[in-house]
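Of the protein chains in this complex, all but one are displayed in their positions.
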């Protein structure tokens, strides 16, 4: 279930209500099944709803332990016998709609459950020696450790936990996040806003509720005006001792290992895994669902379009071993040079 | 005329004053002509001043209905008979200076007409069910619809209109903008600041007053720390249902169509047209004055240097049909491979 420090679960929903929300028809399984949560096919369990839109995931569908599955008609026969199959035209859209019904506050841009009368919620706990500058907002249930500094105007959303000796600059916003000890977060950085996930179709782009969190381990430093989105179903994680520069984008569900270095203006898409001690140079871009091995060094401005083994140096766009990229650039220059020579010989 | 909700017009200016501002000499047309506004050659009408610096725009100059035109001496003969020609050394600079004189508050970084005593201006109207968090600033004449949320510390400049059910995160700043219903704007995003337009020369870079607006239609979502500049003379427009990610830059006068997807760290220069349903992948860059057709898909990190037809997939830098880019990358790799083989055969 989504972390209740951040999300309010409005379930359970009856099968009738689910069928109504998704515009579908239920069959099989327990007629009195109730849906109290959503999950992916492979992690779902009793009381949870999942979905399968493509035959590509048929194997996972056949093995799922979800109580209710939204499926396209052609896949209905693959839903396990114990589960309720809800056949509908757009299972992914239906999933997003049920998730929205279960977590009605997941889309709130600023996670206060009530109009905030207090800038510092009475239920927040702030440790000894910690300084909150003027103009700081702290939501319900926040826990801030000892000897922290929070700069002017920063906003700490409901339920956030921050360890000891954290330094948080001015104008930072943090929500849906657990932050370790001795972290430094510079001015204007955004942590925990919901990720860029939509179900597109004739209806436009329907927002997929982002029900995960951001986990920032100890001794992480994050530069100014950086953005780290929270996970969709799982978490976005920044490993211990990793250092992130200014204006970096880290997408939902991406996991960065320990002691990595991520230089300014890097963009990492969603659901990537960046290994321990990896270095991403300035303006590097990493496409979604890729894995970059431990200790890989990706030179500045590279565009990573496939997974990369650890321990090597990469460069270029598309990114490849840096020696190969240099040879290619050299070959291209030579090609032009030789053509010019030939043109000169030919008198053209 | 520039939208008076955002800009105060200090005109009209007499011909004598205009000649003085631009360091020029008036001739032809009505000697008592007055200038109450500025406009481009093709849209200008009575009472408006335009300019022509280059013979490239001679045809537009000959057809203009502007009352007063700033021109270089060599183009003076092409000014229509009814119009006053003001011959000056630097018409573009003169135009920017006259615009500055007509709209003295256009350059204000924060569009309050008076020192703000009230954080929420008494003339602002906020709809039913809307919540303004502590520390929000709302300027004169702002209208916010029903059931909106505005996060802590956000700044809504003078005259801005926001529809119903908007969600605006913490630390957002909005000025010179009209925003539709059900829009979501995440933390730290900047909307409506003036664009990056200067007249360069021996005098340095003289700021061109940015007299347009930002129009954001219904159901738009905009990520964190993104920047959308207002138009110079026209408007910057984001079409209905379009979704924009974090750390995106959209330049002045650019028009994005309906239900487009613009992924993180994309940069779109000024005066572009992005078609409906277009998708721009992460870190894509688009040069100025280009047109990307409806439904075009531009793969991540592409550099768009020319207009692109709709309905196709593009990639690379410079951007081209993605199949072609892949073939080129393959050919380059093969070139290096073959050269290595040859070197090995040759025993080198």
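A few notes on this one:
Order of writing sets the labels: A and B. Residues in every chain begin at 1.
Methods note: a residue touches a chain if its C-beta (ideal position, glycine included) is under 8 Å from a C-beta of that chain, and two chains touch if they have at least 3 such contacts.
In this text the structure is predicted, and so the values were computed from the model without any measurement.
Of the candidate positions B:48, B:67, B:130 or B:173, contact with the unshown chain belongs to B:173. One of B:23, B:45, B:104 or B:318 touches the chain omitted from the figure, and that residue is B:318.
Screening B:11, B:94, B:135 or B:241 for touch with the missing chain picks out B:135.
Contact with the chain that does not appear here is found for just one residue of A:11, A:24, A:135 or A:163, A:135. One chain is missing from the display, and on chain A it is touched by residues 131, 133-135, 149, 151-153, 167-171, 184-188, 219, 221, 223-225, 241, 243, 245-247, 259, 261, 263-265, 282-283, 300-301, 316-317, 329, 332-333, 335-336, 339. In the full complex, chain B makes contact with the omitted chain through residues 107-110, 112, 115-116, 119, 135, 137, 153, 155, 171, 173, 188, 190, 193, 196, 198, 200, 204-205, 207, 225-227, 229, 247, 249, 251, 265, 267, 269, 283, 285, 287, 303, 305, 317-318, 324, 327-328, 331-332, 335.
We take it that only the chains that are shown with their structure count from here on.
Chain A and chain B have Cα centroids separated by 31 Å.
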